[in-house]
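This part shows chain A:
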Amino acid sequence: MSKTLIRGAKVLGGEPQDVLIDGETIEAVGTGLTDEGVEVVEADGKVLLPGLVDLHTHLREPGREDSETVLTGTRAAARGGYTAVFAMANTFPVADTAGVVEQVWRLGREHGYCDVQPIGAVTVGLEGRKLAELGAMHESAAGVTVFSDDGKCVDDAVIMRRALEYVKAFGGVIAQHAQEPRLTEGAQMNEGVVSSELGLRGWPAVAEESIIARDVLLAEHVGSRVHICHLSTAGSVEIVRWAKSRGIDVTAEVTPHHLLLTDELVRSYNPVYKVNPPLRTERDVMALREALADGTIDIVATDHAPHPHEDKDCEWAAAAMGMVGLETALSVVQQTMVDTGLLDWAGVADRMSFTPARIGRAGGHGRPVSAGEPANLTLVDTAYRGQVDPAGFASRSRNTPYEGRELPGRVTHTWLRGTATLVDGKLA
Partner candidate 1 sequence: MQRHLISAADLTRDDAVLILDTAEEMARVADRPIKKLPTLRGRTVVNLFFEDSTRTRISFEAAEKRLSADVINFTAKGSSVSKGESLKDTAQTLEAMGVDAVVIRHGASGAPYRLATSGWIDAAVINAGDGTHQHPTQALLDAFTMRRRLVGRDTGLGRDLAGKRITIVGDVLHSRVARSNVELLHTLGADVTLVAPPTLLPVGVPSWPCEISYDLDSTLPKSDAVMMLRVQRERMNAAFFPTEREYARRYGLDADRMAKMPEHAIVMHPGPMVRGMEITAEVADSPRCTAVEQVSNGVSIRMAVLYLLLGGAAFDAKAAPEAANGLVDTHPRTEEK
Partner candidate 2 sequence: MDTQHSDARAVLEGPDIVRVLTRIAHEIVERAKGADDVVLLGIPTRGVFLARRLAVKLEQITGRAVPVGSLDITMYRDDLRMQPPRALARTEIPGDGIDGRLVVLVDDVLFSGRTIRAALDALNDIGRPRAVQLAVLVDRGHRELPIRADYVGKNLPTSLRETVKVQLAEEDGRDTVLLGAKQTVPGAQR
């Protein structure tokens, strides 16, 4: 395999350095590295990050290939600077057996754009009644360590307790979609001032917060770790902060859209803003940013949720929930966290690569940019400004809430184990 020299890149936003890739590995990091006989990529002051890791992606395959496949989803991931994504279990059939998770894992390997690490279902069919074969999924080729019924909450306290306990045997983690089902029956949007005016069934913050409170206490009681998916309210932040201060082993994620958008957008009744958990208020957005900055929230995860056009081109109540996010995540984080001074690029590397890889035990990902490490890298033109044009997406779906919005930053290159998957913004 040939060598590649990335010249003059601000590694994690620091001083410009050269990074030499040899085969699958970073050979050297320094200044004035020789460019003889190597392919040179002029970084020209762009920021070099470890390849991003998304702990929360919906790739839809198997079952809903009309909205996304492992191929289109991983191509979207590469465009967004990701080298590993965790694929959620709510496929058809549900990823609740070793067979399904191995299939998804293998497809990711074959396409080669981005590693796909399947997430296994906690309960059979996501029905919340009977534990899925968590151990078998872990022992499969896919090596599942993260389990989630995402889209549905493991609301039965006993099932949740058993799951938290059971996965301790092999270092697994339960990623909880915190949504008390009775409090959110038929819910359409955040419950508050806007929902009261729009006449849309409210989705109270307490439906999320009460489950998080219960689960951190359960995790403490049984001595397990627990991960909270797409935390969306200021109250949830307070509970996680309290739990961490007690030493409870809890981690939490926030989506890019919850860092930027508020429920005021729902006034348009445009279902592109319909998402689970719902967009909240300005106050929540500010609390989430602060929590991501101070580490209360550990990571950014996209909750990339592709839907076909017809599922959004309809009235609000009939529309599907979710937004695509892989190809805009880093730009949103730059706008909300970096450009606001809340986080530096080293912080971004932590929240979008190091820590998600650690939570998900994604070997070879989320490693430092230094000699001897796997060459999973992302080069970002942070000076770029441009409008989001969904027509250019690699994802099969276009349900982005950012269409026409100006966002900063653009991923120009992505390397997966030394192989460029994205070159000058174009998929390899």
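A word on the picks: all candidates are chains of the complex that A comes from, given by their letters.
One rule holds in what follows: a contact is a pair of C-beta atoms (placed from the backbone, for glycine too) under 8 Å apart; a residue touches a chain by one contact, two chains touch by 3 or more; residues count from 1.
It should be emphasised that the depicted structure is a prediction, and the values quoted were computed from it without experimental measurement.
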Notebook entry, point to check: All of 1 or 2 belong to the same complex as chain A; which of them touches it?
Noted result: 1
Note to self: Help me check something: in the complex, which residues belonging to chain A touch candidate 1?
What the structure shows: 188, 191-202, 204, 268-270, 310, 313-318
